[in-house]
Each structure stands twice: as C-alpha cells, then as structure tokens.
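The complex is shown incomplete by one protein chain, all other protein chains being positioned as in the whole.
This part shows chain A:
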Amino acid sequence: MINLVWLVPFLPLLGFLINGLGRRYLSRSQVGITGSGVILAAFAVSVLIFLDVRQPGFQAQEVRLFDFISAGTLQIPFAFRVDQLSALFLLIITGVGSLIHIYSTAYMHDESREGFARYFAYLNLFVFSMLILVLGANYVMMFIGWEGVGLCSYLLIGFWFKNTAFNNAAKKAFVMNRIGDLGFLLGIFFMIMQFGSVSFPEVFEKAATLGLNNGIVAAIAMLLFVGAMGKSAQIPLYTWLPDAMAGPTPVSALIHAATMVTAGIYMVARSNVLYSLVPHIQAVVAIIGLATALLAASIALKQNDIKKVLAYSTVSQLGYMFLALGVGAYTAAVFHVMTHAFFKALLFLGSGSVIHAMGGEQDIRKMGGLKKYLPVTNWTFLVGCLAIAGIPGLSGFFSKDEILAHTFAHSKALYVLGLLGALMTAFYMFRLYYITFCGKFRGTHEQEHHLHESPAAMTVPLVILAILSVVGGYIGLPEVLGAPHWLAEYLSPVFAPSAPFAEAHHLQHSTEWLLMGLSTVLVILFILLARRQYGSYEDTGRGNTGLAKVLENKWYVDELYDAVIVKPLGMLSRFLQDALEKGGIDRLVNGAGRAVQWGSQQARRVQSGQVGFYIFAMVIGMIVLFVIGLLL
C-alpha cells in the first residue's frame, strides 16, 4: 500500500483538473460529487496507509517518483516520505478535508455554477498542495507544497474577488506569507551550503554530528521558524489570519484553522532534531508562541465578528502549539494540532451554519437566542466550545493539559502565563457562545423569519466533527490515568533522533493531578463568569472604553504596522518613483532617444541630393583611404 502513496495527492489533483477545466460544462452536483469524491477516495487510501504504518516495527519509507533537481553532487528527488508523522497528517487533512468538502456543497450552493466549480477546483488544489507539503521527503518538496497552499489560500480568501476589501485581505495574506517564505528559502539555502543535502534523514544526521549550539544549525532553525511564523500566523506575522476570514467560511475552517496554518507546526515537528540541538532557538519558539497565544486570546475577548473571534482563537491555539514545540513536547504539539483540527473545524463550520441561517450576518451583537432555531448547530457548537476550553473528558482538555504539564516541567513562569491564556480561551469562547446562542434574538424581524436549521450536508459533518472533538483526545491519555499514551508511542520513531539532545521532563503524579485539577476548576470558574456576564446579553450600543477599546481594536497592531512599515515603505516608493524613476532612469532613456533624433537631424543634411556633392565626398573618401594606406 505504501507504494500507492502517490495516489493520495494525485486524486485531489485530478479533481482540481476536472473541476477547473470543466467549470463551464459541469453541473453543481457533478462538481460537488467530483470535488468531495476525490478527497474521500484520498482519505480511504490514507486510512490504508495508516493501517500499514501503525504496524509495530514499521520503518519510514521513501517513495521516489522521479529526479527533480540534480546539480553536481546535489540530488533532490521528487519523493514522498511515509512515516508515522506524515501518515497522521494525511488522515487529518483528508479526513477533515472531506467533511469540509461535503459541507461546502451545501454552503456554497448559492454561488453561480461556474463559481461553484471554481471554488471546488481551488479547494482540491489546496488539498493537493497540503498533501505534497506533508508527504515531501525533503525540504524542497515541502517548500513546493508550502508555496502551493499559500497560493490557494490567496485564491480562496479572495474568492469573492469583486469586493476590494476581500482582495486586500488576500493580498495581505500573500505578502505576509512571502516574508516568512523568504526565511524558509534562506534556511534551505543554508542547509544546501552546509550539508549538501535537503533530505530529512541526511540533514538531521549531519546536523547531529555538529553537536549542540552550533551557529549554522541555529541559523537554519531560526530561518525555518521565520517561515513557520508566516504560515502559522505567529507574532509578528499574524495579522493576516484574522483578515483571511474574508474567504468563505468552509475555507476558513479547512485552510485557516485545521490544516494550512498548522504547516509551521508540522515543519518544526519534522525538524525536531534541528531545534533540539539549539535550545536557545527553542526558547525563542516557546516565547513567541506564548506571546502570540496571550496577545491573540486577549484580542479575542472583545471581538464582535463571529469569525474574527474564532480567527484570533486559532492564532492563540497555534501559539500554544509553538509553546509545546519550544519546550520540546513535540508529541503534545502534534496532538494539539489534531484535536484543534477537529474542534476548530467544528466551530468554524458551526459559525458557517449560523451565518448561513442569518443570511450573511456575522456580527454577534445582532444574533442571540439561536439555540431554539438551530438545535444541531447549537449542540455541536457547544461541544466545540467545551473542547477548546478544556473541559475534562473532551479532546481539548487532554492535548492542552499535556502542553501545560510539559511547560510546567520546563518553566513555572511560562506555565502561569500559559494557564492565563487557557482561561482567556474559556472566557472568550463562552462569551461567543452565550451572545450567539443564548438570550433574546436581536436581529431584524426579517432575519428571524428566515432562521432555519441548515441542510443535512452541513449538519452531518458538524455531528461527525463533534464526535471526533469528544473522542479525539483518548488517543493521548495522560500518564497518571494509567492508560498508555498511544500517540506518543506511535510517534516515538519520528522524534527518537532528537531524544538524546532533549531534556527529559518528568512530573510527579501528584503534581500532574494538581495541575489538572487547578486548570479544570479555573476553566469552569471562567465559564461561569462568562455566563454571568453574557448569559442574557443585551446590545446597549455603547462603545467600549479604556482597555476594552484597545482590545476591540486589536491592540492597534494593524495601525502600528501601517505607521511603522507600510507608510514609510509607501513614502520610500513614492520618492523612488519621483526622484529615481522619473528624474533618473526616465530622463536617461528619453535623453538617449532625443540624442539619436538630434544626431539624425544633423546627419540627414548630408543627403542634399546634389550629385556633385556626392562625387566630391566620394573623392575625399578615396583620398583619405589613400592617405591612410600610405601612412600605415
């Protein structure tokens, strides 16, 4: 089955070609069936691969398709690497991806026939790129997928391209990603320079021989992390993700919550050896992750757009994953990627269902009381909120608790801040839940009349994701419960090479119980606080003041970037345009043209039409030639 791994990315590519080329001829149902069918088929192949990979004693395999680049001693094959990590990501991408494709068939039904096909073509292309990213057997392959998902992200954010604001959001996402991509690219160049190879095992082996705290490895790790910052929306490159909510909601669920934004985590987890070799870069990763988690969570407290809250929540959860990577808890990070994919996709799809029912309204102040109109959405959304808040028994609890426990073992200060972020998460998620689903309906009468539960194609994926959000955590039970941590055992071959360099954390069982109890009690307390404050929310229409206003305006980070980077850059560009372009280059080019014109004007006087003059010139020329011949 491993040799058929090429089928997994090939099927979405096929779907992309069919939907993309046949967008004028295919009907909606044909497009929907092709688009979702290829992803489901890819999921089926992924499951078969996963069953092979989870056999005990499975060795990572490379499936080489053809030579991609061979220059001198540098060989870069177009090869797929099948191991525990990539097999798990295949399952997440194709599994959540197929649910979101099915959901999209209903959600995008109001699009024109061609737009519908275009949407599915992009979505299939995205899944293809994402699969290339996680399956690539070397950093160049990963970079191909990395750029591919960036492109699809741009295309899908700007899917409704007639809206200028949406287009600007798409451009912002693309440009910010480019900054990160440059870091990634430089990292690859350093790698080729230093190790002469980009294949994962070779790079890790050669890096390990350089020993701890090597400068080159630190540079590579830092540059790769810059790439991850861009793709996974970390400080300082996170501002594109909230704006990316301009895209259709299933896109936000698939690309900007479940899969693409976790590419950075995948990359760092894949390069675990490099990071374990340079603890100070790892510390940078942890601090940036934690800072992002806190900043984004604080912004989410005061947002009023249902998707913006979820977007900042995503940024914040991604910060947690980087915190886990930074403290060396690679398994916990991947675990959180998985559970986050479930509950965040669920929350986004739930918000899509709400937006669908509200006829495009996204402002939660105009919602309220949707509980009785949208029962399925309400229940599944509640499950998602409970999971992300970390209520014991749901998936988010296990993964987040594992991250916090590792953080505690690493540093107490980081733990306290991390816990603070987790409490904010609980608070803003339940603020969102209570304002949206509880209290009285605050929209227009027309909207109230229109309210309806979404069709089965939307609710069934919600229910499946809700079930996964509950049970997804049981593959990684904490040690104290006595059950084996299945995921850690499963992933151990991937993280084994970095084990000799990583410091081992071990917590007392009593400490672990205490941490779990503490976070549970505090989370419940914060949920109750949110219930008390927003349980029967009334929109007073009063603006926020003080800190709340700063939070509502996202700490004015966008304004700061505008003032510090965008405006000076614009001024510089204008200066260069006026002084260098118009005054320098243009003048030079036009001057050359004018000089030729003037010269020809003078030269054409020689062509007088006087035969006598011509003969005279001829004789002079002959004499000159004669003299030259004599002299030389």
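The rule we apply is simple: a residue touches a chain if its C-beta (ideal position, glycine included) is under 8 Å from a C-beta of that chain, and two chains touch if they have at least 3 such contacts; residues count from 1.
Please note the rule applied: contacts and distances are computed from a predicted model.
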UniProt protein name of the chain not shown, from "Rhodanese domain-containing protein", "Ubiquinone biosynthesis O-methyltransferase", "NADH-quinone oxidoreductase subunit K" or "ABC transporter permease": "NADH-quinone oxidoreductase subunit K"
Given A:Phe189, A:Tyr556 or A:Phe616, the residue that touches the chain left out of view is A:Phe616
Residues of chain A touching the missing chain are 607-612, 615-616, 619
